[in-house]
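Heads up, one of the protein chains got dropped from this complex, but the rest are sitting where they should.
All chains are identified by letter, namely A and B, in their written order; residue positions are counted from 1 within each chain.
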Amino acid sequence: MCAISGALSAGRKSFDLLGVAIVALVTAIGGGTLRDVLLDRYPIFWIADPTYLLVILASAALTVLYVRFRDPPYRALLIADALGLGFFTISGAQVAESKGLPAIIVILMGAITGAAGGLFRDVLSAEVPLLLRKGELYATAAIIGAAMYLVFEAIHLPRPLCATLGAAVVIGLRFAAIRWRIALPVFRAPGEEDSRAD
Amino acid sequence: MCAISGALSAGRKSFDLLGVAIVALVTAIGGGTLRDVLLDRYPIFWIADPTYLLVILASAALTVLYVRFRDPPYRALLIADALGLGFFTISGAQVAESKGLPAIIVILMGAITGAAGGLFRDVLSAEVPLLLRKGELYATAAIIGAAMYLVFEAIHLPRPLCATLGAAVVIGLRFAAIRWRIALPVFRAPGEEDSRAD
Partner (left out) sequence: MCAISGALSAGRKSFDLLGVAIVALVTAIGGGTLRDVLLDRYPIFWIADPTYLLVILASAALTVLYVRFRDPPYRALLIADALGLGFFTISGAQVAESKGLPAIIVILMGAITGAAGGLFRDVLSAEVPLLLRKGELYATAAIIGAAMYLVFEAIHLPRPLCATLGAAVVIGLRFAAIRWRIALPVFRAPGEEDSRAD
């Protein structure tokens, strides 16, 4: 899902096909890689299981193909992106939790896993990261979702329910931000003014 | 101190409040985190002791509050920034030294610990890093200070004195650069042309 977002972002910058693949990879695995390096968790998840890379590259390729033939349905893409943020955030929090780390680190690792990939994507595109701009609620959604996940656990809800509810909080906040125009959509029309290099 | 510099820099880019917190965190812990990762020194200092994160977030919050009510006294902020650079540089050098690493690595780790956070801050803001621009003497001060710290040790001054003198060299060089306008001040007026995203 993050791979799709990365591929679309790269497409707007007139990168070449390999550039699209690189940006898709960095967007999709950047957050989890930073988490694994910070937590000294080796081998890093995509080195332990390179299937991740193949799935990401296939997603990026399908996205590129799809976009070539018709405009992407932005609503569907926003949904894919929000689902990815919710899933990655909670899984990142769970990794930190399984290491017995304190709550603030668990929340931070959730947010890093969910949101750092998009931050790397924007840095690679020489843009001020979306994550940091007013009115996106992107990292906010990840942080609140990860914190609620811990709250759900503290009140002894069953663990799978905690994860599902935590992810739902992330996704719900992102949707709320988009629907009530608290935030600009992540995928704006390709016609936006982009600083086309060369 | 670096947290304050990060928060102020973020405020100029019209980031949202969480964006300010993220930039403050990255500025304050970025250098030490890179040092710990490069030296395979786990757990990373702010995971070992998350109090760091709380202190940084509190500093950033106070800075935001303060700036909301009155303009920051740039002189005071420059002093805070220089003190932070001096302190972090020497502590970074000491970490590398305690691992028995050669002098060039000790100096480099000092400079990384002191100055890399500001570099990450600028990259996040899609700006050419201040660190690299003409006339700042930022990294220069860190490198010379760390080198002098090793010289002071080599001539067998007492260890705490070495650290204090080393930090004083860093701070003195930064002050000299600012006072004699060898350098532009780090915190310029908020009215500077900033590429307001959106």
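Quick note on the criterion: a contact is a pair of C-beta atoms (placed from the backbone, for glycine too) under 8 Å apart; a residue touches a chain by one contact, two chains touch by 3 or more.
Just so it is clear, the structure is predicted and the values come from calculations on it, not from any experiment.
Within the set B:Leu17, B:Val37 or B:Leu57, the residue that contacts the chain not displayed is B:Val37.
Here one chain is not drawn; of B:Gly32, B:Gly110 or B:Pro129, the residue touching it is B:Pro129. Taking the complete complex into account, residues 10, 13-16, 18-19, 22-23, 33, 37, 42-44, 47, 50, 53-54, 123-126, 195, 197-198 of chain A touch the chain not shown. In the full complex, chain B touches the hidden chain at residues 37-40, 101-102, 104-105, 108, 119, 123, 126-129, 131-136, 139-140, 143, 184.
Methods note: only the chains that are shown with their structure count from here on.
Separating the centre of chain A from that of chain B, both taken as means of CA atoms, is a distance of 29 Å.
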